[in-house]
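For this depiction, one protein chain was excluded, whereas all remaining protein chains were kept in their positions.
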Amino acid sequence: MKKFLFRLRRRNLLSYISFWIIIFLYFLAIFADFIAPYPFNKQFRDYPLCPPTKLHFFDANGNFHLRPFVYEYKLVNPALNQYEIIKEKICPIYFFVKGEKRKILALFYSDKYLFGTKEGKIFIFGTDMHGRDIFSRILYGARISLSIGVIGVSISFFLGFLIGGISGYFGGKIDNILMRLVEIFMMFPSFYLMLSLRAVFPLNLSSFQIYLLIVIILSLIGWAGLARIIRGMVLSIKEEEYVLAARALGVSTIKIIFKHIIPNTFSYSITAITLSIPGYILGESSLSLLGLGIQEPYPSWGNMLSVCIGNLRILSTAPWMLIPGFFIFLTIISFNFLGDGLRDILDPKNW
Amino acid sequence: MKEILKLEDISVGNEEVKILRDIEFEVKKGEIISVVGESGCGKSMTLRTIIKLLPKNLKILKGRVYFEGIDITDLDEEKMKEIRGGKISIIFQEPSSYLNPLFTIGNQIEEGIKDRIKKEEKKERVMKILKEVGLSENVYYQYPHQLSGGMQQRAMIAMSIINKPSLLLADEPTTSLDITTAFEILNLLKDLVISHNISIIFVTHDISLARFISKEMIVMYAGIIVEKGFSNLIYSNPLHPYTKKLIDCLPEKYNKGERIRTIEGEVISFKNLPNGCPFYPRCEEKKEICEGFLPKEIEIENVSVRCFKYGDFMES
Partner (left out) sequence: MEILWKVEDLFKEYEIKSEFERKKITVLKNINLEIYKGETFGLVGESGSGKTTFGKILIRLIDPDNGRIFFKDLEITKMPESQLRKYRKKFQIIFQDPYKSLNPRICCGYTVMEGIDGNKKEKIEKAIEILNDVGIKKERFYDYPHQFSGGERQRIAIARALSTNPEFIVCDEPTSNLDVSIQGQILNLFIDLKEKFNLTYLFITHNLKIIKFIADRVAIMYKGEIVEMNKTEEIFKNPSHPYTFKLLKNEI
């Protein structure tokens, strides 16, 4: 692992940074319960569409405070969601503050939060129209948005490698049948396939069931194109002389496939894997955007953005509602850079 | 006879490595000259220096290149483009990778014609050239994959002489072909020299091939010319220890059951060249002086050689 990181850094600094960004995002997602200052469904009815609370070190009189603080916000015009900053009220930020009890990592209960204020509220990214903290919701939403990509990719790549590999290596009739199957899957426009698959299933499912459903739908869409490409690569690699030489040595078919053929598809497949993860995140977003994905109150980056659709007022008065979009962008671009770097360092020529 | 190309004291490299050192030779009009050496000895780099297509990190450190009496060392890229493919053309080892699989042979040869002439005239000229290199007129309409390796190489040759060049650079043009085909290609090149009055620099790693095709040869090792002169003289009586070894490891010199005497050690890498003679680490006739000094060229009976075995080495 150390060697891997060293090589990544030397080869491609951008992808090295991306790697750490991704790790950081996953870290946030895993420890969301602990880091988020509020539960994802906690509504502060007095604070709808509250702008992000700024962190301060100097108060209105210019005095320096070692402990950063936020001012208290007060809704002055409920119709236009205008807030007034009460400069007299300083709310310092504390670590490990007490709050409501909740379960951490589904393992144990705790009433400690990583950071928060004793009085007043801290909304790093502001709140939505129900007064829920966007920062907390982004952290919880990351759990869904980030895991959906990884699980979806694993399933579709398993299918892609299996079907593409068998098809390419054995050829003949098997190849013919499997490739026609692939074509059937590729025939449907993927977005409508996604919609129709979703429509087949009942709407009143629990949120976990919906989550699983979306993963399966997305991976069922993703594998076909991949299988096709893996098949093509296997077809050409199995004719390489080193594969012939391995056959002449009496190496078993399974070993030839896993040691000689699959690793030589990595130059393509690793990049494809990392490049397709964003596709799943976006796929989930678009389902959620249309109200077919993760249901309120559960957050995902996609359904947090969906609120903004068709609501131009929000865009002008509460632009912080678009912050989940930034996270989607950051994740996608990091995965893309990481993919480039991985492809480079998996080639022994670059070691 | 007039010389067509002259290299004067050429050195190529950068701050760290020197790929070519003190390269000096001339090519006479209507003659073939061979450049012989193992892979990585700088023979292809010599060709690239002549047409000024050096890799980005290398440049000509010193020396001059004269082509038809004109100094082309500092010629700008625009004018070099005129010369490349025009007055100087080049053919490569692997014709299949230099022919575009999507166009017919006729199409590709026509494209190279630099004169502004009518389409019909172009076609006429291509047909004539195809005939000269021993291909049928049919080939004009064929695609590269329909031709055998030997025919592809003939097509490449046709392409390279379409503009009536005065110098043809041949970079191992027969290495990927089998002997019978190679033999025909070599004869074709020899005929071209006579019929078109062009000069050829023939690069190869096979010294017996060099003797077969050319009157003069140059033997290179690690970026320097170790021996230069008439092919037959060098082949029958090599002076430099390296040339001796090169001839000594040809299998036809041995009977069955014998062991081939090969060159011990490995080809030296350009990154750690010794101060002295680059062949010193593998040489069996080395002296103390070889380690510290690079010998100067010495002329012995029409053959010039760079080795301390000959002449009064105290000069250097």
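Lettered A and B in written order, each chain numbered from 1.
The criterion applied here is as follows: contacts are C-beta pairs under 8 Å (C-beta built on N, C-alpha and C of every residue); 3 or more make two chains touch, one makes a residue touch a chain.
The model shown is predicted, which means the values in this text are computed figures rather than measured ones.
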| item | value |
| --- | --- |
| Absent-chain contact - pick from B:Asn14, B:Asn100, B:Ser148 or B:Asn275 | B:Ser148 |
| Residue touching the undisplayed chain, where the options are B:Arg84, B:Arg154, B:Lys245 or B:Lys286 | B:Lys245 |
| Contact footprint on chain A, counting only the chain that is left out | 240-242, 244-252, 259-260, 263-264, 266, 347-349, 351 |
| Residues belonging to chain B that touch the chain removed from view | 38-39, 148-149, 177-183, 186, 205-209, 212, 245-246, 249-252, 254-257, 259-263, 266-267 |
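The definition used in the following text is that only the chains that are shown with their structure count from here on.
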| item | value |
| --- | --- |
| Distance between chain centroids, defined by C-alpha means - chain A, chain B (Å) | 58 |
